[in-house]
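The structure appears right after this line, and notes come after that.
Just one protein chain is left out here, and the rest sit where they should.
Right, chain A next:
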Amino acid sequence: MYDQEASHFSTFNALLAKHRIRPTAMYPVWKVAATALGWGTALLGREAAMACTEAVETEIGGHYNEQVRVLLDWAEKLEARGQDVGEGTELGDLLRTLRRIRDEELEHLDHAVENDAKAAEPYELLTNVIRGGCRGAIWISERV
């Protein structure tokens, strides 16, 4: 799981650099927050760590789905104009990458659930807080 996540991170960093997109200024804040989240839930126990994984992967799965939806919409519009959006085009490659990464994240979600994520003690509280935090982080990163 770790290796896949590391490769997701480097894939998106490469995309950011290649397409000259301004990265979020909140990067150091998210780095610290993510480390704290990981350590915190690990200290709470194995089930809590799995529940954290489940919460994060649920949110990220939804986020990727929305991005794929928007890109598919664009691809449709481009195809209606007669442009190619298959293999090898920017949009086609981006769609393929996002779908692959979304599928891998959902696999992580299933893996976490199989490993007793639901058995974590303050399950509702933990997952709701983490999901809310993820949503907030995504919202802020889109703007800052």
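Methods note: a residue touches a chain if its C-beta (ideal position, glycine included) is under 8 Å from a C-beta of that chain, and two chains touch if they have at least 3 such contacts; residues count from 1.
Operating definition for what follows: contacts and distances are computed from a predicted model.
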item	value
Missing subunit (named according to UniProt) among the choices "Signal transduction histidine kinase", "Cell cycle control protein", "Ubiquinone biosynthesis protein" or "ESCRT-II complex vps25 subunit"	"Ubiquinone biosynthesis protein"
Sole contact to the chain not displayed, among A:25, A:42 or A:119	A:25
From A:17, A:42 or A:119, residue that would touch the chain that is not displayed	A:17
Footprint left on chain A by the chain that the document does not show	13-14, 16-23, 25, 27-28, 70, 88-90, 93, 142-143
